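Here you go, one structure.
Apart from one protein chain that is not included, each protein chain of the complex appears where it belongs.
So, subunit A:
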Amino acid sequence: MSDALTAPAADAAGARPGEPIIRFRDVTKVFRTGSEVRAVDGVTLDVLAGEVFGVIGYSGAGKSTLVRLVNALETATSGTIEVDGTTVTDLPEARLRPVRARIGMIFQQFNLLGSRTVAGNVAYPLRVAGWPRARREARVAELLEFVGIADKARSYPSRLSGGQKQRVGIARALAADPRILLADEATSALDPETTQDVLALLRRVNRELGVTVVIITHEMDVVRTTCDRVAVMEHGKVVETGDVYDVFANPRQPVTRRFVETALRDRPGPDVVARLRTRHPGRMVVVGVDEQTGSSARVTQTLRTHGVDGTIVYGGITEVASRPYGSLTFELVGDGDRIARVVAELESYTDVVDLGTAEEPRDDASSEEVVR
């Protein structure tokens, strides 16, 4: 894969990195087909220029509708949406077309034109934009090189694998130098390995071309590996927004907790704890591991200082937004007082769930709330 793609010229009028490039202000979208459905309900949200922004939610949460409001494929029922300085909620259909042309979009089902070759698909938005043939061909070649499928230029989409199709989709979405790329469940139809390839490509699009990327997904793993900030949607509302790391480390809403748990199964549930007790009758504690604890270095140090043995019986550490995050469950073996001092010290710098011993169990009775 080459990185021959020329970055779009900095737009003098547009939002600078870190400034809002998409602003939702109290946006509501109501569908009236038989019964009334509030797909998006009073959303106020800023997406910052230069970031990878995730929108996560279960199907039907309204995230696909939300992203379609950005390029006005759906029109808002009320509220305003500003995209790179243009209030799209004010514009009639004909004046929206140039705005849309500056916003790339990729789809779960790729939506490639089956009657055109790979090159023809990537050239399509350039034809719409009225580029002359020579410039168009040069640009197509450059884009196919960038996404790594230059050898497929003359193939038809039906001959490509899912990952290759999405690469074509990305090349096509980038063709007209967009400042924003909307990815609607772009990896949901792909296998795990291909998903990682496509996410890495989206990261490159963001880093090398400075394109703001909005990723719609129902997979917390996508958010964990790829996004800078995230909004969690439920029933048309944004229930939680923040830096991905903060949301993982401190999820405030039940729906967010459920998503976080799907990305990292590091904490034992009640049934796991019950099984662990039969094998490890001693005192068990779940110790949170994050940037502050320097992975588990500080925990190890605490154990050593107090002369207590810790056996790791469960846990997991992963990267969230490129920072360590997770938890380890230890069985602590040693003198009772020393163990108490260890637990106290651990509690002073990280979150600890004391599960007690097999004889005197603690905390695992009320399952979810305690364990997370």
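In this text, contacts are C-beta pairs under 8 Å (C-beta built on N, C-alpha and C of every residue); 3 or more make two chains touch, one makes a residue touch a chain; residues count from 1.
As a working rule, contacts and distances are computed from a predicted model.
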With one chain of the assembly withheld, which option in "Pyridoxal 5'-phosphate synthase subunit PdxT", "D-methionine transport system permease protein", "Nitrogenase molybdenum-iron protein beta chain" or "ABC-type polar-amino-acid transporter" matches that chain's UniProt protein name? "D-methionine transport system permease protein"
Touching the absent chain in the whole complex: find that residue among A:107, A:245 or A:259. A:107
Even though one chain is not shown, subunit A touches it at residues 71, 73, 94, 97-101, 103, 105, 107, 109, 111-116, 124-125, 127-129, 156, 158, 172, 176, 182
